[in-house]
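As you look at this complex, bear in mind that one protein chain is not there, while each of the others sits in place.
Then we have chain A:
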Amino acid sequence: MALRFEVLGRFNRARAAHLTLPHFVCETPLFMPVGTQGTIKGLTTNQLEEIGCQIILGNTYHLALRPTSELIDELGGLHKFMNWPRAMLTDSGGFQMVSLLHLADITEKGVTFQSPVDGKPMLLTPEESIQIQNRIGADIIMALDDVVRTIITGPRIEEAMYRTLRWIDRCIAAHKRPHEQNLFGIVQGGLDPVLRDICVRGLVDRNLPGYAIGGLAGGEDKDSFWRVVAQCTAALPEDKPRYVMGVGYPLDIVVCSALGADMYDCVYPTRTARFGTALVPEGLLKLKNRAMSDDTRPIDPACACMVCKNYTRAYIHSLVTKDAMGSQLLSYHNLYYMMQLSRNLHSSIVQGRFPEFVCNFLQKMVCISLSLSSCH
């Protein structure tokens, strides 16, 4: 174990905590921007620090392809390679493999696929995934799981769940740096509460430093999504961090935090920025819209970021989808928005005003009032 998780405040199931990792002390709930290829698209590491980013995610699949984990290791690890002093998390590589490579196939050995570089058949085993992540050197590493989309039904879900449990033991055995890197297990089981329960108990038995809820954020209906998150957070240990993978939309983050989750990651804020969409308290602002061309207000008058302090919607409108600077400025604003959301979640729980924060947040977004009971 290379982390400490200290809960500072609660409201019902929501909790605010200090998560102490080798490179940084983080405040949860928190959102992690995704730095796919050793960089967050459109921002420098200086800017990430400035907006209050605490931990970023690196994709093992992309990094293993380019520039390779061996080179990263040789150059002192990913922190040094990309000059990021704070915390880092790497995923196992499994998800990208399955979602990006149409010829990927999962067997008991691991994930077999065709190398996108030269077409050769390759195999990513739990052991190999952990070795790659050991070389990259992130504070948190993820177990290789057998991930199945929740829209799929049938025996495949059960097979994947049991395989995930068998693979976690192989991951634990292969992990060479348990005192510097924290191996998180991932709960699978689709939308089936029985399978999810078996998986949670199996992972908890292994006494891992933290746990992730996987297999969601893939198009399932919202009611199923909340139910699975609620079930898992209720069953996972109180004193360890809980990470909902691939989430996401600000609303989802607020609700999952109310249900007791602590960490999130998603490409959404930066990806939607590249399409000209800004995240605002009311929801989304589409800067491409013709109406923006003579709107001299900032994107969000209440936002304190460099973009909102200096630029009008009209100017950003003239840049988006035509000039790279448009993507950069919007990415900066959107990530600032997510960091501010994380800070607000943490401080409102610590200061005992979480329900007020949530209701305020929801009111602005949906313009109706909700009773407190729907937050539980």
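Basically, a contact is a pair of C-beta atoms (placed from the backbone, for glycine too) under 8 Å apart; a residue touches a chain by one contact, two chains touch by 3 or more; residues count from 1.
The definition used in the following text is that contacts and distances are computed from a predicted model.
J.: So one subunit is absent here. Using its UniProt record, which name fits best from "AP complex subunit sigma", "Queuine tRNA-ribosyltransferase accessory subunit 2-like isoform X2", "Response regulatory domain-containing protein" or "DDB1- and CUL4-associated factor 13"?
T.: From the choices "AP complex subunit sigma", "Queuine tRNA-ribosyltransferase accessory subunit 2-like isoform X2", "Response regulatory domain-containing protein" or "DDB1- and CUL4-associated factor 13", the unshown chain carries the UniProt name "Queuine tRNA-ribosyltransferase accessory subunit 2-like isoform X2".
J.: Using the touch definition up top, pick the residue from A:24, A:162, A:226 or A:311 that touches the left-out chain.
T.: Checking each option in A:24, A:162, A:226 or A:311, the one touching the absent chain turns out to be A:311.
J.: Just to verify: which one of A:329, A:349 or A:362 makes contact with the chain not shown?
T.: Considering all chains, including the one not shown, the answer is A:329.
J.: Spell out the interface residues on chain A facing the chain that's missing from view.
T.: 44, 46-47, 50, 293-294, 296, 306, 309-312, 314-315, 317-319, 322-325, 328-329, 332
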